[in-house]
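Note that one protein chain of the assembly has been removed; the remaining protein chains are unaltered in position.
Chains: A, B, C and D, in written order; residue numbering restarts at 1 for each.
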Amino acid sequence: MVYAHETGHFASIGFAAVDAAIELDGLERRYGERVALRGVSVRLAPGATLAVLGPNGAGKTTLLRVLAGLLRPHAGTARVFGAEIPDERWKVPAQVGYLGHEPLLYRDLTARENLTYHARLHGVDRSRVREAIAAVGMERRADEPLRELSRGMVQRLAAARAVLHDPPLLLLDEPRAHLDPAAAELLEPLIGRGSGRTRVLVSHDVERALGEADVALGLRAGRQAFAGNPDPDAVRELYR
Amino acid sequence: MVYAHETGHFASIGFAAVDAAIELDGLERRYGERVALRGVSVRLAPGATLAVLGPNGAGKTTLLRVLAGLLRPHAGTARVFGAEIPDERWKVPAQVGYLGHEPLLYRDLTARENLTYHARLHGVDRSRVREAIAAVGMERRADEPLRELSRGMVQRLAAARAVLHDPPLLLLDEPRAHLDPAAAELLEPLIGRGSGRTRVLVSHDVERALGEADVALGLRAGRQAFAGNPDPDAVRELYR
Amino acid sequence: MYSKGLIPLAGATVVTLAAAMALVFFYAPLDADQGFVQKIFYVHVPMAIVSLCGFVAGGIMAIKYLRSRDPSWDMRSYVAIHISIILGVGVLATGAIWAKASWGHWWVWDEPVLVSFLVVVLLYCVYYPLRFSIEDRERQARYSSVFAIAAGAFVPLNFAAVRMAEAYTHPRVLSQTGGNLPGEMRLTFLVSLLAMTLLYVTLWKLELTSKHASMQLKRLKRKLAEREAVAA
Amino acid sequence: MIAAAGAILRKDLRLELRTKESVPAMTLFTLTVYVLFHFGLDRDSLDGALAAGVLWVTLLLAAVIGVSRIFAVEREQGGIDALLLAPVDRTSLFLAKAAALFVFLVAVEVVAIPAFALLLLGPGLAGMLPELLAILALGDLGIAAVGALVAALAAETRARELIVPLLLLPFLVPVLIACAQATEPFMRPDQGPEDLGRWLALLTLYDVVFVLLSVAVFDYLLED
Partner (left out) sequence: MIAAAGAILRKDLRLELRTKESVPAMTLFTLTVYVLFHFGLDRDSLDGALAAGVLWVTLLLAAVIGVSRIFAVEREQGGIDALLLAPVDRTSLFLAKAAALFVFLVAVEVVAIPAFALLLLGPGLAGMLPELLAILALGDLGIAAVGALVAALAAETRARELIVPLLLLPFLVPVLIACAQATEPFMRPDQGPEDLGRWLALLTLYDVVFVLLSVAVFDYLLED
């Protein structure tokens, strides 16, 4: 197990025949009558990056939230590290780091208090908090309530929160929004390709996302436009 | 005056000797003890674009909020279309469109209700609301409460709100965040260079911002690092 | 699927109801000090008992829903509560009439049984806004079930509390195991209770059947619309 | 589980200390009702059933204020999502929220009950302190458990502010009856416990039923 932990590739040992970090098959999700996702099928190998592309309202955030176990699929299957969502959902959370549109931090608590809270929730050692704050370059502002920080600082802390428990899977919804170029580089080892984690990356910066990705998924009005290695035409078509 | 209105270039007619849309001189702003801006001096001609660059926490949002009249400067002078802030602040708002980190729209109202409300506040004809909704491509979702829309859709509506009253000056704080590439293009005539408006553009996409800008302002920890036409070194230095 | 056995059940209900009616009017003796008004007892009390049992049953069906995640259990629970509320309103109405006749007031506040029953009915009235302010079917079922379970547990607790706080005027027949009811009254009462129970079950089945049918219809319509959309 | 509940509770208490959103509003409410009664009554003081009733109904209404806010910060700042993302079962969340409510209620009572004794009560409270504390503890526990459950039930519905009191108040009628009945004998001039055991037993039963029930069903709430 130590070995598995070190290489990351065998991280799925213990689950029978799991060679995909994420497996979606005919996934569907509605809000009331509106279909937000339908017939999404894709596989992602452990350690790889999936870029999710699509216009506003295509269902990208919805997909991430389904994968995170925050929304329940209405049809089809979704497996994360072999655990079916939502039935085996309780296996998922500790393995997932989620960085979304909202920072999911309390505005009236300081950075340190927020992260300490999350460390306790995840049963992670408190020394990780100091490390995480340092890793996002926020040591000097760690003891101010979040409402007094700039938007980009809050985004850094949200990233620190997402990786605090060292999750093997990262769900990233426009993670670079609000980050300055230096911060984006600083966070690369945490949430970038260099992190060695399996990643699902939603981004509107198409070029960059495709450059980072092993597999791309195109969504349009909830339907899968392409999955795999898209040609430029397909991508252009996606936003038309 | 009709002439002035049409060309936009003489929009400042009526103020004595105003040939700058924005004039900052030794601007300073603190939050409590912390200096968020100090010694910022810059001029921007009507119709031109000022790119504001700087790392997270540099004071970019603070600068925009001062220009919008939302924050009072603590020292130095700031003039917008010749009106001094904050003393002649009442002249400013109708001329400013602000698109910031927060959409400034009510989550429980629909797009149409939100924009109609702003149209009433600005004394703008209600037909503008339909136009604005169409211009950001949201006709089909205009009657749903905002909390049911995707983040990018909300951002589009925030842009529609910012330009609803056709302001000569736009203050844009990462306006492209959350917008898909097609939406970004769609909004170009509203908030882009093509809009013909004077713009102050905060962005972390340095290349693109410099490409769009006539003048660039570099901020670092609230101090002005450069103003004017920066060399690449200065920009690199900024984020170091 | 719910219509199975509905017709014999309905038949039995009608027969028992008729029998109860006959017993009430022609067999049971006239009450010595209340006179004819006392006949309302045979509607009022069975209705109260059935309605309260229906609430508890709704809670049990809700447990089944949470166990099985089978939406039909949620439907059953919903309909059970729905009909119990209707009967509950009936209890309040008949009780009020009886109260007016025998106590001279439509309502007395210091009578715990009345107040506690009102509290139960009011609590269950909140079930509707709670249920229908949630759009997602699955979540609606889950939240409604949690409510039904908590409220179902609340019903007996509430009555325990109320019974402990001594009652003054409201009669306590069942608690004395009906011991002081004359034999004829007792038989009439038991038949009425059976009739009321059957009526409840029949209404429940009927409502389920019609709900099921209209849902089926909606589903077909949606399928059709989708097919048209695809064709277009 | 306990560790996670502790983390959530500490966070809630820290937020309350910092923003002061619930306890002051609750306390103020009870105090004003007592003041109102103080001046509204012809008599100088209350005793017996009336005193007990006023005391408990007021505390109950204060609880409504607390309950309707107990999930507000999670809803507004994404705390629920963060919790669902952590390997924390819903039971911890329930325990934490119920504990927070309990603490808030105790904080309110620390001010409200002396104020009540001062403004309204005829007989002194000193002689009945242990019993009163037992009643308060059991009552608060029931209110906190049902309050957390109701808050979670209402958290995701529209017209929340309307649904919370409509659900909570009926649910708490047995607590009200038991607490008022248990306190009543102590508030008579000839103080003395009477049926205390019976009412405490009922309260205990209520608490056990609703704590267990809430723990059992809480898992189905707050999700998606």
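The definition used in the following text is that a contact is a pair of C-beta atoms (placed from the backbone, for glycine too) under 8 Å apart; a residue touches a chain by one contact, two chains touch by 3 or more.
Because the structure is a prediction, the values reported are computed rather than measured.
Participant: Looking at the whole complex, which visible chains does the left-out chain touch?
Facilitator: Per the touch rule above, the missing chain touches B, D.
Participant: For the chain left out of this view, which of B:Pro103, B:Pro175, B:Gly192 or B:Pro230 touches it?
Facilitator: Of these options, the touching residue for the absent chain is B:Pro103.
Participant: Check each of D:Val57, D:Val106 or D:Leu205 against the chain that is not shown and name the one that touches it.
Facilitator: The missing chain is touched by D:Val57.
Participant: Which listed residue (D:Val33, D:Ile80, D:Ala117 or D:Ala148) would be found touching the missing chain in the intact complex?
Facilitator: That would be D:Val33, which touches the missing chain.
Participant: Touching the left-out chain: which of B:Ala75, B:Leu121 or B:Ala134?
Facilitator: Hidden-chain contact among the options goes to B:Leu121.
Participant: Have a look at D:Ala25, D:Ala201 or D:Ala216 and name the one touching the chain we're not showing.
Facilitator: That would be D:Ala25, which touches the missing chain.
Participant: Touching residues of subunit D against the unshown chain: what are they?
Facilitator: Contact residues on subunit D toward the absent chain are 18-22, 24-25, 28-29, 32-33, 36-37, 39-42, 46, 50, 53-54, 57-58, 61, 64, 68, 76, 158-159, 161-162, 165, 169.
Participant: With the missing chain put back, which residues of subunit B would touch it? List them for me.
Facilitator: For subunit B, the residues touching the absent chain are 68-72, 86, 90, 93-94, 96, 98, 100, 102-109, 113, 117-118, 120-123, 145, 161.
As a convention for this text, only the chains that are shown with their structure count from here on.
Participant: Looking only at C-beta pairs that count as contacts, which pair of chains has more of them, A-C or C-D?
Facilitator: C-D
Participant: Which whole number of Å gives the spacing of the CA centres of subunit B and subunit D?
Facilitator: Here subunit B and subunit D have centroids separated by 49 Å.
Participant: Where in subunit A do residues touch two or more other chains at once?
Facilitator: 31, 72
Participant: Please list all residues of subunit D that touch 2 or more other chains.
Facilitator: Each of 223-224 in subunit D touches at least two other chains.
Participant: Mind giving me all the chain pairs that touch?
Facilitator: Inter-chain contacts occur between A-B, A-C, A-D, C-D.
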